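Data block below; observations after.
Coming up: chain A.
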Amino acid sequence: MADQDDARHSRLRRQLLMGMAAAPLAGLLPKVAFAQAPATSAVNTTGLAVTDTEVTVGILHSATGTMAISETGSIQAEKLAIEQINAAGGVLGRKIKYIQEDGASDWPTFAEKAKKLLVQDKVAAIMGCWTSASRKAALPVIEQYNGMLYYPTFYEGLEQSKNVIYTGQEATQQILESLNWVVREKGAKTFYFIGSDYIWPRTSNKIARKHIENFMKGTKVVGEEYFPLGHTQFNSVINKLKLTKPDVIFTDVVGGSNVAFYKQLKAAGINLEKQTLMTISVTEDEIDGIGGENIAGAYSCMKYFQSLENENNKEFVAAFKKMWGEKTVIGDVTQAAYLGPWLWKLAAEKAGSFDVDKIAAASPGIEFTKAPEGYVKVHENHHLWSKTRVGLAQKDGQFKVVYESPELIEPNPFPKGYQ
Partner candidate 1 sequence: MTPIGTQPKDFLLSVEGLTVSFDGFKAVNDLSFYVDENEIRVIIGPNGAGKTTVLDLICGKTRSTAGSIRFRGSELTKMSESQIVLAGVGRKFQTPSIYDDLTIFENLEISYPKGRSVWGALTFKRDQAVRDRVEEVAEIIFLKDRLHDNAAFLSHGQKQWLEIGMLLIQDPELLMLDEPVAGMSVSERIKTAELLNTIIKNRSVLVIEHDMKFVEDIAHKVTVLHQGKILSEGSMEKVKSDPKVVEVYLGH
Partner candidate 2 sequence: MTRAPSFMDRKDLLALAAVAALLLIVFPLALDGFRLNLVGKYLTYAFVAVGLVMCWGYGGILSLGQGLFFGLGGYGMAMYLKLEASSVENTKIQSTPGIPDFMDWNQLTELPWFWHPFHSFPLTLILIVLVPAAFALLIGSAMFKRRVSGVYFAIITQALAAIATILIIGQQGYTGGVNGITDLRTLMGWDIRTDSAKFILYFVNAILLMGVICCALFVRSSKLGRILVAMREKEDRVRFSGYSVANFQIFVFCLGAVFAAIGGAMFTLQVGFMSPSLVGIVPSIEMVIFTAVGGRLSIFGAVYGTLLVNFAKTSLSESFPELWLLGLGGLFIAVVLFFPNGLAGIWRDYVQPSIDRVFRLRSKDPTDPGQNVAKQAASMPAE
């Protein structure tokens, strides 16, 4: 909303102004810090935008276009993390400065802006991208110019790069445990897949199908449907659901289609309290648009829910709301985006350098104990070890966590037997 937006801006402005006013007073304090900060020539051997007091990173998401809906949360989380890191003394004694670029929901623009950030602005890292398409477009650029991308979205896997840290889950992490859970808890035998028509739902469903057909006895997939992005008419598939009566409706519909799908499902009399529906694409963000009353009773598998009961998360949620307003909600990707700047900070400190090669090498094994989702650790393959959780959607738009994997799940972007 306008006033909300304005409030954000003016709050930011106020913070900036206060910071400037405080600078002369606090002039003595940072000097102590700088005295300890390693020399710029030592921490930056590749000509990145690092000065004695500052280090620049890029934020690259869509502020405009269809994806702005989803990416706004990520931008907010990354800004929060950067602010918190700066408040805690920065990275290697330097404050983080960010340059924000708009990908405009347009994949070539992502490539263009990534290149701009790397070549012109010489940023030390990029927090950014959301859709697979934008990452695929930006990746060759990032590899060519040896940048460092922190990518927050849960995605289809099948990728691994020295220059990317994937802070969201890859498909097997997200799906397999949850499928086991639904078969175990609900005695599910039949599944019906409904997804948006692009690579992530198709790959996720392929993995789910392989798991169901090959690794679980007596279960099968009775239908699989894909709809163009932005599709809003689901009555036909709902009729098919009524005909096949699957035990579980497994969905990965994204964007505006989500809203249409759940509203029509409810209107058609499919009561999610009785009919098990499991989704891997609905977070708190999406429920904002769908309306809690339309999706209550559905199960979502994610690694993070806003309602997680732990100290890290309580602090994170409070800080987030303080910065961005009481009404904002935090979804899985938003939390994953929040991890990006922190993981980069930890890696830089471990490496003692901002050099991309050193950070890439230092990243595996990095542990972030203050993560809102609990505890995460970077794997050799640059994905995160993480738990997976099943949340039950509530009327108020929040999830009640009904299951949590007992152990951290190993990321496996190239799953054998699932391809």
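The working rule: a residue touches a chain if its C-beta (ideal position, glycine included) is under 8 Å from a C-beta of that chain, and two chains touch if they have at least 3 such contacts; residues count from 1.
Regarding candidate selection, all candidates are chains of the complex that A comes from, given by their letters.
Remember, predicted model here, so these are calculated numbers, not experimental data.
**Student:** Please name the candidate from 1 or 2 that touches chain A in this complex.
**Tutor:** My answer, from the options 1 or 2, is 2.
**Student:** For a test of understanding, state which residues of chain A touch candidate 2 in their complex under the given definition.
**Tutor:** 63-64, 100-102, 104, 106-109, 111-112, 115-116, 119-120, 131-133, 136-137, 139-141, 144, 158, 197-199, 202-203, 206, 226, 228-229, 414, 419
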